[in-house]
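First, the structure itself, so that you have it in front of you.
Yeah, one chain of the complex is gone here, protein chain that is, but the others are all in their spots.
Read from first to last, the chains carry the letters A, B and C; within each, the first residue is number 1.
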Amino acid sequence: MNYEQARMKFICDEHRCIECFGCAVACSEAHDLPVGISRRKVLTVFEGIEGKEYSTSIACMHCADAPCQKVCPVDCFYIREDGIVLHDKKKCIGCGYCLYACPFGAPQFPKNGAFGTRGVMDKCTLCAGGPEETNSALERQLYGQNRIAEGKVPICAAVCATNALLVGDAEEISAIYRKRVSSRGKGA
Amino acid sequence: MENAQGNAPSKIGRRSFLKLAAIGAGIGAASAFTAGKSLRAASAEEIKNPFPGSKRVKTICSICSAGCGIIAEVQNGVWVRQDVAQDHPISQGSHCCKGIDQIDLIKSKQRVKFPLKKVNGEWKRITWDQAVDEISAKMLKLRAENGPDVAMFLGSAKFNLQQAYYFRKFTAMWGTNNIDHVARV
Amino acid sequence: MMKKYWFVLITSLLAASIASAADSRIWGGMILANILAYGQEHATRLGPLFTTLQAFYFRKIFAGVLLCVPAAFLVHYLVLGQKVFSHDGEKIFVFSVFKRLVHWLAALAFIILIPTGLMMVFGRYLGGGTLVATARHLHGVGTVVFLVAVIPMFLFWVAEMLPTRDDMRWVLMAGGYLSRAKQEIPAGKFNAGQKMWFWMVTLGGSGMIATGAALYLQDFDYGAASLLGLSQIDLLRFCAIVHNFLAMAIIANFITHVYMALFAIKGVISSMITGYKEEEEVRFLHSSFYKKLKGQRQV
Partner (left out) sequence: MTNHFGDVAGHSKLIFIIGANSAAANPIGMKHFLQARDRNSAQLVVVDPVFTKTAAKADHYLRIRTGTDVAFIYGLLHVIFKNGWEDTDFINARVYGMDDIKAEAGKWTPELTSDVTGIPADKIIQVATLLAKTKPATVVWALGITQHSTGTSNTRILPILQLVLGNMGKNGGGCNIIRGHDNVQGSTDMCCLADSLPGYYGLDEGPWKYFAKSWGVDYEWLKARFAAPEWMTAKGFSLAKWWQGVLQEEKTYSSSPIRALWVQGNGITSMTQTAKVQEALDKLDLLVIADPFVNEAAVITHQKDNIYILPVATQFETEGSVTATNRSAQWRSKVVEPLYESRPDQEVMFAFAKKFGFYDELTKGMKMGVKDRQLTHVKDTFSWPDDASLEIARTIKTIGCDGWTPERLRKHQENWDMFDPGTLLGSGPVAGEYYGLPWPCWDAKHPGSPVLYDIGTAVNEGGMGFRNRFGLEHEGVSQLPDRSVTVKGSRITGGYPEITKENIETVLGIQLSAEEKERMGANWKVDFSGIIQEKCREAGVAPYGNAKARVKVWEFPDPVPLHREPLHSSRPDLVEKYPTYADQKNNFRVAVRFISEQKAQEWVKDFPVMLVTMRVVNLSGAGMLERTSKYLSHITPEMFAHIHPDLAAGKGLRDGDMMWLHSPQGTKIKVKAKFSSTVTPDRIALPYNFAGVMQGVDMSSNYPDETRPYAVGESSNTITNYGFDIITQIPEYNAGLCRIEKA
């Protein structure tokens, strides 16, 4: 694997995801998020309909050319060389534009501003922290753990109960996903 | 029964296409933009332990019977972080939401923190010594009045093997078979 | 109807400050619909549209407005110069104290809203952070000031601002501003330009308040989304687009208003300070009004 050119991505295998909320709770717990903010969300589509129901887990998809970054009026986003989309909470003004641009509803706004107003944006960091000094107390407070710096997998994918949630280089994880699908008993 | 070999590829093709399309909605739309100048070098990433001097304790989840492994990072006697046990032979690092939240069990604010006694509808904090003295006196009084079958003992699956065995022994020596636990659920 | 809307707005502004860190429905209960709808053929294209507009156009248009409109007026000023009317004639009382007070309150709101709004638009050049976030909060405060001003303002002048036959002629001759000649301009108490500004401020301003409140609150449900057949997130995108375009129009008009008041006609601003307009000004620039006053022998 060429780490220089890796584009970090998530894929959630809908045939594996069982809506156990492991990823979502792991994320909240690991990053000590306020209740009501879940960087990662678990969704079930067509619930109760035989043959159609599926579940999936969604968070920031770390788009190659992220719409959030494009619309940010204060340019608080930056994309690391490995493709992880991060943002600077000290720059963010909490305007909400990234939320309107995001196809996945990833950005969220804890109401922790003055008088309970909307605070600055919070989203999945792929467990890569933020622009503050790596593994500093400030980084942990603002962005949560920096597992990537420790050489660890993001907690959500590491913990996934059914290995539905895959993370890694976009090409490698799609290869795993394709292999899994092709050996599956009945396909879809 | 559908023929797996026959039907699978076309189905997979469509499904994975849809899936990629869903993901691509963001990426694809964005490809109209140019990324080049927005890339910024990642900040220095020297691998540092965020919890210096911590030890990693291997333990087992206390929720369900699958028996998932847990790595507890402990620093100065405090459980600071729960990590996945990627090399555990049963769970292989996996947890459900309950399992990965075990650290919160320890840290929960709702723990019972000291012995309590209800007095006229109010909870009163008491010492362990007082609790043991009062409870045992009452138990022995009831035993004297009605015999050992006056008490019902409920153990639980929370016990480890040693505690469970000793609870059974404890009850036997109290003198009753009025003992049960959640297996009868 | 209107009353109910204001009530709803005010209560929701209050409610917003009470709300805790509870789930937003946008990334809570509605997320599924929001995600699934994005980029689908049958769905609205508001997401990509907003992204494209905000990424490429909004900032440029704002910059264009900020540069081009003053530039045009500078040229106007240099080429055609100020109109000068006699300040020695009779003075006609046009604005009561209360009306002037309301006007200046609105002016204060604009002086807060426009710079803070522009600070957000051009936030990246200011480095974002506390400075721009403060601007965002002031923008909200300015909105409340504006809300207080715009309601009486609307009620004072709505009757006089209704279009008349003069307005078309005024527009056709561009209010006479393209000529140095002192000529009688067809206009009642308010000319078509002023009317345009009035409607821009009241209707456009209400639109700004409504869309701005939507963007500020994010979570609200007053039937607006279902009325428009939009999901909540698309409603917000719609609001953001409308808010920006309206802002451009209002800023352009605001600059015009300021130019007119300060530079185009010498000393015209005194009417909003003293309440009196120069007779000559009225005679030429509001000729119909002047004739009406004459008829009523009030001059």
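Here is the rule we use: a residue touches a chain if its C-beta (ideal position, glycine included) is under 8 Å from a C-beta of that chain, and two chains touch if they have at least 3 such contacts.
Predicted model only: the values in this text are computed from it and were never measured.
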item	value
Chains shown that the absent chain touches, full complex	A, B
Where the unshown chain meets chain A, residue by residue	15-16, 18-22, 24-25, 28-29, 35-36, 44, 47-50, 53-55, 161-163, 180, 183-186
Interface with the unshown chain - residue positions in chain B	1, 4, 57-69, 72, 74, 77-79, 85, 87-92, 94-99, 101-102, 104-106, 108-121, 123, 128, 131-136, 138-140, 142, 146-170, 172-185
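In this section, only the chains that are shown with their structure count from here on.
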item	value
Innermost chain, taking as reference the mean of every protein Cα atom displayed	A
Whole-Å gap between the CA centroids of chain A and chain B	24
Interchain centroid distance [CA atoms averaged], chain A/chain C, Å	40
Where chain B touches two or more other chains, by residue	25, 29-30, 33
Where chain A touches two or more other chains, by residue	67, 70, 103-104
Contact set on chain A toward chain C in their complex	34-38, 41, 43, 45, 58, 67, 70-76, 88, 90-97, 99-101, 103-106, 108-112, 114-118, 120
Residues on chain A engaged by chain B in the complex (per definition of touch)	9, 11, 14, 20-22, 24-26, 29-30, 61, 63-67, 69-70, 77-82, 84, 102-104, 131, 133-135, 140, 145-146, 148-152, 155, 158-163, 174, 177-178, 181-182, 184-188
Chain A contact footprint on chain B (complex, rising order)	2, 4, 7-9, 11-12, 14-16, 19-20, 23, 25-27, 29-31, 33-35, 38-50, 81-84, 86, 93-101, 103-104
